[in-house]
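Yeah, one chain of the complex is gone here, protein chain that is, but the others are all in their spots.
Residue numbering begins at 1 within each chain, and the chains themselves are lettered A, B and C in the order written.
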Amino acid sequence: MKRQIPLFITFFVGTLLIFSVFIPPMETLGENFTLFFDIIAVFAFFLGAGNLVRVHVSKLRKRKADWGFSIVTLIGFGFMLFVGLLKIGNPGGIAADVTAPGSWFQEMFNYVINPLQSTMYALLAFFVASASYRAFRAKNREATILLMAAFVILLGRTPLGMMLTAWIPDSLSIFQIPNMAVWIMNSFNLAGQRAILIGISLGVVAMSLRLILGVERTYLGGDDSG
Amino acid sequence: MDNIGVIISLILILGGLVTLLIRSLQAREVDRRIIFLFIFLAVAAPILFPMTFKEKATQVVKSVFDKIENLPEGSTVLLSFDFDPAMAPEVQPMANAISRHCFEKGHKIIFMSLWATGQALLSHSLSEFILPGFPEKENLVDYVSIGYKAGNEGVLNVIITDIQKMFPTDVNSVPLDSIPIFDNIESCKDLDFIMSIGGGKPGPKEWVLFVGDPGDVPVGVGVAAVVAPQMYPYYPGQIVGILGGVKGAAEYESELIRVHPRFAEMDTPGLRMMGPQTLAHVVIMAFIVIGNVVFFRGRRREKKE
Amino acid sequence: MKKTTYLLMAVISALFVLSWILKAGSLSGETDNYVIQGFLITFSAFLTLSVLSFLYADNPLYKFAEHLFVGVSAAFWMCMGFWTTIVQNLIPRLSDGLSSFFEVPPQPGDYNFFFFIPVILGILLLMRLSPKGGWISRWPLAFIIGTTAGLNFVRYLRSDFIKQISNTFVPLLGTEWQGIGHFFSNLDLSASGQLVTMAANWVIFLGVFCGLIYFYFSKEHKGAFGAASKVGIWVLMLTFGASFGYTVMGRISLLVGRITFLFRDWLEIIS
Partner (left out) sequence: MVYKLTLTLLTFLLIAPVVSAQETVAASVEATVGDPPMIDSSLIPAPPSDIKAVDTDNDHGHSITVTWELSADDGSGMNNVLSYEVFRWVPFLMDELDTLRVELARVAAEIDSVGRLTGELKDERAVIWAAIDDMADQMPEAHRMYPEGGEWRLLGKVASGVATYDDTGGKDRKVSDFIPDFSDLYFRVEAVTSDSAIRAASGVAGPVQSYGQWFNTGRTPVFIAFMFFGIMTVFFVIKARRGAELYVRPLAGIEAVDDAIGRATEMGRPILYVLGLGTAADVATIASFTILGRVAKRVAEYQTELIVPTYDPIVMSVAQEVVKSSFSDAGRPEDYNEDIVYFVTQLQFAYVAAVNGTMLRELPATNVYMGKFFAESLLLAETGALAGSIQIAGTDEIAQIPFFIVACDFTLIGEELYAASAYLGREPVLLGSLKAQDYAKAAMILLAIVGVVAAQFEWNWFIELFHVVD
């Protein structure tokens, strides 16, 4: 029973939504259900918050490695929750947008979250370089193809590419590196992306069908746990 | 002062790379922190000491340049600013360079926008970037801004037969009838060249499909880098040329400076922004080479043993 | 902790305070609360550098930034979720009393008892917290998965599968085919030439073909089939290499943005 009802719910909701696409009066059903999902997700925040606090408090209690930093997390969490839920310093009071300029919440976003977020993102510039060094090695045929394609495109994106190959006459201009880079983007790149995309869409379709039919059910966990 | 900084940082970066390459011949791996340091230097140095690299225009960019260069003096060019502030860093440099080029060649320019946000950007760039270099140019005689009209592709559908129907006046409510530029211009078909700069919809693609093709008017486009590959299928049949992203702008700027040396003094944001990009690309490519040298050397050594 | 650690911490704190004072000094002409602004800018520069220090090795500065980031961001999303989803989307549809408390305008005619469904499901989800009612929390999960499956099924079939099929319908001889004689007399390898454009169409067609064969699961990849699948994986590798190379520019721009922040907004050494 504990598994039958959820399987039925999945089947029912899934089938309903599939048919709603073909039936104009039911078209908005999908939108509403997506909104439902957002609302359920907000309830799940309680689970998330509870878990976060539990993990860090237990780290503190057990004096695990780096327990001192758990205090930072807990204070940061509590403070942000406090200024966000009570809209502290918000020029428009409770009715205003929570991210109104001047509110503490927004200041925290601008001066704490934003620099951290964009610096983490900017680390990618470094990692792109270290990955290129470490992994672009002609170990086998596949890796060599990968390496060559990346190199041609990289070269094509700098003035070097044009300078190296400007001597090639117009009747052979496809061999000028910038042109070659564009051509690769428009042919091989397009073909590869399309093949993956078609595969993915078929995979999603098949997977959805398995879920609706109740064939794929790992997400429900075991029979006895509960 | 700046030059010394540029020279020192270039020596540091390129010299360092050569040293690493020599070391790699002995199959020695490079520590990742050294790679990180090189990337940091390659990006930070050109920001501190503005560094520009000589770009050589590719054919797609050069065709736009040549088109404007070879139009007879006094031709009428339409420039459409089809972008918003988010896209501006990438495409604004092209808009500036092309406007300057047209003025330099004595063409008349009609400015417009298919984006509501474009009109503000348009007047801003006119007053801030374009006109200061050409104090002698006169509004309504040498250029005119007819601004933005709602209607997306619909606007194009109308102005291909009649510009006045869609734009009865310019942005300052001067009737088009009384503007000298429009003496011989009734519709887009009478224009000598159209340049659309943008990246979204409506934008360059719509100009090609709704005006360039049906009206048989030459159209050039300037687009954000991510959109550029999607425009290539139209080249060279339906569009004169393509400027793609900051690189496109930089190429155009360098071509402009090459042909008209007086522009060397002006701000060239495209070339400036390409500085960190070029150096970083070179560093990454160098590390790919070094990595492979290490790899093959290491393999040969293994075989020997 | 070791003596050097204390020393390092003292130096960093001193630098922080120094930067704060200098920054506040340079801002004092422009804004009233320059002390706070100076602190905030110094603090974001400190956080920026702390994250960058991760590139050298894991260290206490990074740990501090990381732990702060986790706590603040978790609360950030919870507040956003509360104000935008619960207060703006749910409450006006369910309760007039609560909407007047939060001063959100109740939309006439928006009252909708269907919106009790997600509330009930949400509460069922929280039953996980009770040791005995955990099994009932699978109902909302089943609802979510059913919605996903239903929506994705048709969406992918429609937009990706069927549209991508029709996108593959490209004329292999090009749209301006004027006969074989014309083709050979205009043979060249210029980037915009007929041959090159046509080759792109062939590559797209054959590339998709071989790529799909690579993704064939229920047949052994042997013989001609295996060869096609091999070509398929090469096409994929070309794709991956090209996309990698193409993205580098965007990543560098991000770093340019961060370094500009440090040099301009914090240190003020460039304008």
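We adopt the following convention: a residue touches a chain if its C-beta (ideal position, glycine included) is under 8 Å from a C-beta of that chain, and two chains touch if they have at least 3 such contacts.
A quick note: this is a predicted structure, and the numbers were derived from the prediction, not measured.
Chemist: With touch defined as in the header, list the contact partners of the absent chain among those displayed.
Modeler: The undisplayed chain, in the complete complex, is in contact with A, B, C.
Chemist: From the listed residues C:90, C:145, C:200 or C:252, report the one that touches the chain absent from this view.
Modeler: C:145
Chemist: Give the residue, chosen from A:75, A:96 or A:131, that touches the chain omitted from the document.
Modeler: Checking each option in A:75, A:96 or A:131, the one touching the absent chain turns out to be A:131.
Chemist: Of the residues in chain A, which ones touch the absent chain?
Modeler: 18, 21-25, 27, 37, 40-41, 44-48, 51-52, 54-55, 58, 65-66, 113, 116-117, 120-121, 123-124, 127-128, 130-132, 134-136, 146, 193, 196-200, 202-211, 213, 215-216, 218-225
Chemist: With the missing chain put back, which residues of chain B would touch it? List them for me.
Modeler: 32, 154, 157-158, 161-162, 165
Chemist: Touching residues of chain C against the unshown chain: what are they?
Modeler: Touching the missing chain: residues 51, 54, 57-58, 62-63, 65-66, 69-74, 76-77, 96-97, 100, 103, 105-109, 125, 128, 137-138, 141, 144-145, 147-149, 152-154, 157-159, 161-163, 165-166, 168-173, 177, 205, 208-209, 212-213, 215-221, 236-237, 239-241, 243-244, 247.
FYI, only the chains that are shown with their structure count from here on.
Chemist: Quick one: which pair of chains has the most contacts?
Modeler: Result of the pairwise contact count: A-C comes out on top.
Chemist: Using CA atom means as chain centres, which chain is nearest the centre of all the protein shown?
Modeler: C
Chemist: As a quick test, compute the distance in whole Å between the mean CA positions of chain B and chain C.
Modeler: A distance of 27 Å separates the two centres.
Chemist: With centres defined as the mean C-alpha position, give me the chain A-chain C separation in Å.
Modeler: 4
Chemist: Could you say which residues in chain B touch two or more other chains, in rising order?
Modeler: In chain B, 36, 39-40, 43, 59, 247, 277, 280-281, 284 touch at least two other chains.
Chemist: Hunt down the residues of chain C that sit against at least two other chains at once, touch-wise.
Modeler: 55, 191-192, 248-249, 252, 255
Chemist: Can you list the residues on chain C that touch chain A in the complex?
Modeler: 40-41, 43-45, 47-48, 51-52, 54-55, 63-86, 89-90, 102-104, 114-115, 117-119, 121-123, 125-126, 128-129, 134-135, 138-154, 156-161, 164-165, 167-168, 188-193, 196, 199-200, 203-208, 210-212, 214-215, 232-249, 251-252, 254-255, 257-258, 261
Chemist: Flag every residue of chain A that touches chain B in the complex, lowest number first.
Modeler: By the definition above, chain A touches chain B via 125-126, 128-130, 132-134, 136-139, 147, 150-151, 154-155, 157-160, 162-163, 166, 170, 173, 176, 178-179, 182, 185-186, 189.
Chemist: Which residues of chain C touch chain B in their complex?
Modeler: So the residues of chain C in touch with chain B come to 55-56, 191-192, 248-250, 252-253, 255-256, 259-260, 263, 269-270.
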